[in-house]
Structures are given as structure tokens and as C-alpha cells.
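Yeah, one chain of the complex is gone here, protein chain that is, but the others are all in their spots.
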Amino acid sequence: MAMYVPPTQRREKSPHLPFGDMRQTPFYGKDILSVSQFGRENLEYVFGVAEEMRSMVEHVGTFDLLKGKILANLFYEPSTRTSSSFMAAMQRLGGSVIPINEVRYSSVAKGESLPDTVRTLESYADVIVIRHPDVGSAAIAALYARKPVINAGDGVGEHPTQALLDLFTIREELGRTENLTVTMLGDLKYGRTVHSLSRLLAQFQTKLHCVSPDILRMPPELVSELKIQGMSIQEHTTLDEVLPDTDVLYVTRVQKERFEDQAVYESVKGAFVVTPDTLKLAKDQMIVMHPLPRVGEIAMDVDTDPRAAYFRQMEYGLYIRMALLAMVLGKA
Amino acid sequence: MAMYVPPTQRREKSPHLPFGDMRQTPFYGKDILSVSQFGRENLEYVFGVAEEMRSMVEHVGTFDLLKGKILANLFYEPSTRTSSSFMAAMQRLGGSVIPINEVRYSSVAKGESLPDTVRTLESYADVIVIRHPDVGSAAIAALYARKPVINAGDGVGEHPTQALLDLFTIREELGRTENLTVTMLGDLKYGRTVHSLSRLLAQFQTKLHCVSPDILRMPPELVSELKIQGMSIQEHTTLDEVLPDTDVLYVTRVQKERFEDQAVYESVKGAFVVTPDTLKLAKDQMIVMHPLPRVGEIAMDVDTDPRAAYFRQMEYGLYIRMALLAMVLGKA
Partner (left out) sequence: MAMYVPPTQRREKSPHLPFGDMRQTPFYGKDILSVSQFGRENLEYVFGVAEEMRSMVEHVGTFDLLKGKILANLFYEPSTRTSSSFMAAMQRLGGSVIPINEVRYSSVAKGESLPDTVRTLESYADVIVIRHPDVGSAAIAALYARKPVINAGDGVGEHPTQALLDLFTIREELGRTENLTVTMLGDLKYGRTVHSLSRLLAQFQTKLHCVSPDILRMPPELVSELKIQGMSIQEHTTLDEVLPDTDVLYVTRVQKERFEDQAVYESVKGAFVVTPDTLKLAKDQMIVMHPLPRVGEIAMDVDTDPRAAYFRQMEYGLYIRMALLAMVLGKA
């Protein structure tokens, strides 16, 4: 969809609803579009708020910080996990949600442009979360919206809340984000998740191991970018050699469809499945992460291992999304 | 769907939930089915309430007038804009919503009649909003329901909340509804929106210009009906001659599919697109409206013109729907 951008200045974000206790916080009225917005100081801010959210949820479940605020949850492609997470985040803050999931059948199907859809929704809501298959669409939505826009994934582009929750998981589970050895396993070529997380980790003296089939290696330009930032990166084809040193094993799915030659797929797939046996080589104090959904990359009998952090990861996602919603609405 | 109407009197609408502060207001327990329910006195009443709603939203965003009330938002055909608007209206009044959007896959697909669906939903909810492709379906729903029913569009029939929000937009933007020159542009034959709005305007000494391709002229029987009511109506094929006098330019979409001969479409379509150039002929104190979605009828670089009222129109829709919900539930 070609979208026209008018030659006007972007309008200053200013919610037209006055808040009684509006605080001029760093993210008030801002959009959350990319991990590149998050240097170390901002990350500390987000994580501090997310920890407060965690504490509140653990103690009271739900509270009324965003009572009376409305989130338009605009999903141009289905993602039960992410949409449910934002919905729960808004509800746990006492706000309400307009879910818009059936976009394919609606106004948009009648040819409405993304800017028009966004400007309509901001007539009703206080903040917009958008998931869209096209790269850059969240930025276009933000350009036209007066209300804050949060990118919930724009195609092969960014999915900043996923990267933030990944880093927050590491911080909460291991107590720090500095000087860790992180091993990424699986499809490192197409995985938007691992790309964004790598960029965040580059700020924290991370030692990164990349373990993937040859055809699914981390893109060379990303490897260069990360090295320029001073990150230590090594590429491998098997997990065993790096697992003993690993603090964080980040597993992603190797999709059959990525392989032209199915024989190649069959020959490599076993090397990228994590089982209880695999983890015998790992430290006691380490975690296994996965962005989910998984389809066999981690055996289900790993789930009861205390190092399996992937379901807790979902909970950290809730806290991060609560934090971001509160922040852009001037409440944190 | 043939629907059986039993030979009984229509049951008196009487919500079975006692309200603490129930007020015997004119619309309490009523259905909103047609613009024909709205004479000048009723219109003033609705607009007065809608202005209160606007003021409350601008000052506090959301408030608890309908706390504890539940809206069943029953959409037999998708309309993100209208369903989101009603959902936001209910949420800004502190109520909650049961969205029923997937009707095509559900009980109805199992052959359930509209009356049965409505009687089921009113077991759960306090008010029902219905959008349905068949003319008269909202009236049938209302006939069977004990709870108030609001018509959110029944095919080529009525869409009364759209007409009310259109007139409210004019009133809020221009300060009055009397003695205005209104120009309707585009498809005036099939546009349910312009038909309903014309009927409302006929009560206000409006001078109406109809500008359309020849095959999409306002239906002669409607023109007669309006003239009988004393409305001044003139039909035109180009906008330029009437734009300088126009207070309200109401633009609708000219759909390619309406033309058998695509050459005719190509030859006329340019005359029904509004651009910044078009508006050079217009007054400073006038507004451009559109029911949205638009698909090219108004160029996007018109959006920054202060006379472009079509996004504000969405906001006025929110206030009108808040007003109607509060009214039929006895709270305004």
C-alpha cells in the first residue's frame, strides 16, 4: 500500500485529554517504534517501571493507574500472544481495550489507507498499538497520529516490545544484563527477534555465540554492525562447544520451508532441538528462552527444568507492556 | 431470512435492572431505529446531551455514568469504524461491551433466527446495537427485544446514528443548523448517508445543492419528498458553480462499480475529487465532510486545511453515540 505523506511538519503529540496528575516523564506522548530509541538510560527507566508493575501485579493483581484510558489494539495480522498481552496489560492497569482483529474484512478491505484508519481510531482511543505485515507501517501510523503509537511488530521490521521483554527477562532471571554470554540458536537469518535483541545486548558487553545452520546464519551486515559497537561475536554450527559457558540460550524455530533441499533440513534439524540431554552440558545458573510459539525446537520435558524461562518470559512481557502503556500516557 | 412476527402486542420496553437514579427521560427504554424519530425538539435534546458528553470527554476522558451496564455490539457485517465507535462510547461511559463480530461463523450459521439471537443477547446485556445487511432487521430486533435496540445500519435502509452525527458536526463546527447551504457531492443515488442527512436538514430551512454524475443523481422520489417539506433543492453536474456559496460540502464516494461503461466513469471521476485547488473557490468559514472511508475522493493534502472536518466528524460520532446510549438507558 503506497502511502502519501503530506509535506507538513509532524504535529506535536499532545493528548487532548487532560490528566489530573500528568507527569512530564521522558516517554509521555511518545511513540514506541524501534529498539534504537532505547539507550542504557532509557532501558533502565523502562525496566524500573516494569519492576514496579511486576510488584503491583504480584501484590494486587490489577490497579487503576490507567482507569478511563482506552487502547485501540489494531492487528492487521493475527497474533494471539501479542494482542492478548497488550489487552491484559491495559486491563491490569484499569484501562479498557478496543480490539480490532478482523481488519481483513473491514474498512481497510474497502481500501482505506493506514493513516485514515489511525486517525479514525485516535478519535476514540488514547493510545494505539499496531501490528502490521509491512515494514515501516508503525512509523507511518505514528506520523499521522496525535496519540501515542506502539509498534507491536511491522513485518520483518521491528518488534521493540519483544526485544525489551527479552532483555527484561534476562535482567530479572539472572540479576544483571552486563557481561553475559548469550547463545542464539536456530534461524538467525530471518528471526527479527534475535536481531533486535542483539542490538540491545550490544550495549552491555555481551559475548554472543550464534549457532545456526549455514543457510540461516546471522546476516553479515548485522554481524559487522554489532562488532563495530564492540560486541564479541562468534559463529558456530553446533551448540555443544558453547553451551557450557552460556548464561542465556535463546532458541528460535528453524522452519522447514526455509530449506530448498529437504534432505539438508533433515540432516541439520536435530542439531537445533533442545532436550533434557542437551541441557546436561549447561550451567546450573543459566536460562533457556524462546519467543514462542515453539514447534518442537524445545522438547516439552524441558519445561519442568527450572532453567526453562520461556513461560516466565511471557509474564515479563506483560510487565514491559504495562510499563510502556503507562509511560506513553504520562503515568510513569 | 424470513422472520415470523407473532400476533402479540409488542411488549413494553422495561429494563429489568432497576437503576438507582432512573430518570423518566424522553428516550428511556426506547429504540433508536430511524431518523424519522427525530423532530427538531428531539434533535435539540440529543445534541444537548452530546455536548455534555463532549465536555466530559474533553475534561475527564471517561466517567462512570453507565458503570455496570453492558452493551451487546452485534455486527452481522464488519464495520470497524462504527463498531469501534460504539465500543468506545460505552467504555468512555464506564460500561462494558460484548463484541459479536464473527456472526457468520456462529449460531446464526447454524440457522438461528434474528429474534432468537436478540432474545439470547438481552439475557446478558442491557442494550443492543445491531448492524445487519437486511433492511428492516433492526426494527425486527427491536420488536422482539425487551431491552433497547440501536440501529447501526440495516443495509440500504437506515443508519440513524450516522445522520445524527453528521448534523451534530455541522452544528458544532458552524454554530448553527439553520439556513445553511449544503452541497452534497458524489454518489447521491445509493448513498444512504446523504439520504438520511437530507431528511434531517429538511427541518432547518436548508438550501441543498446536489452534485453528481447523471447516473448517480438523488432519487427523484426523495427529491419530491424533500421539496414537499419545503426544502430548496437544486441539482448540478459540476461543483464549481455552487462551491462559493457552500457552507457544508458533503463528499461521498463515487464507486467505479456503479458504472456499466468504464469510459463514462473515467470521464466523470475527476469532477468529484476534492483537492486544495478545488477549495480555493470555497469560503473561509465552511467545512468539508465525508462519512469515511474515503478512497481518493478527497486528496490527502486537503487534510491539513482547517476546513477539513471529516476526522473531527468521527469524534462527534463518539459524542452522539455516548448520548444515545445514556439516553436509552435512562441516564440522560
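The first chain written gets the first letter, and so on, giving A and B; residue counts start at 1 in each chain.
Definition applied: a residue touches a chain if its C-beta (ideal position, glycine included) is under 8 Å from a C-beta of that chain, and two chains touch if they have at least 3 such contacts.
From a predicted model like this one, the values you see are computed outputs, not experimental measurements.
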Candidates A:Lys30, A:Lys69 or A:Arg92 - the one touching the absent chain: A:Arg92
Considering the whole complex rather than only what is displayed, give the residues of subunit A touching the chain that is not shown. 57-63, 78-81, 84-85, 87-88, 91-92, 96, 99, 101-102, 292-295, 300-301, 303-304, 311, 314-315, 317-318
Note that subunit B touches the absent chain at residues 4, 6-8, 16-18, 67-70, 72, 96, 98-100, 102-103, 105-113, 115-117, 119-121, 123-126
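The definition used in the following text is that only the chains that are shown with their structure count from here on.
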Rounded to a whole Å, what is the gap between the Cα centroids of subunit A and subunit B? 39
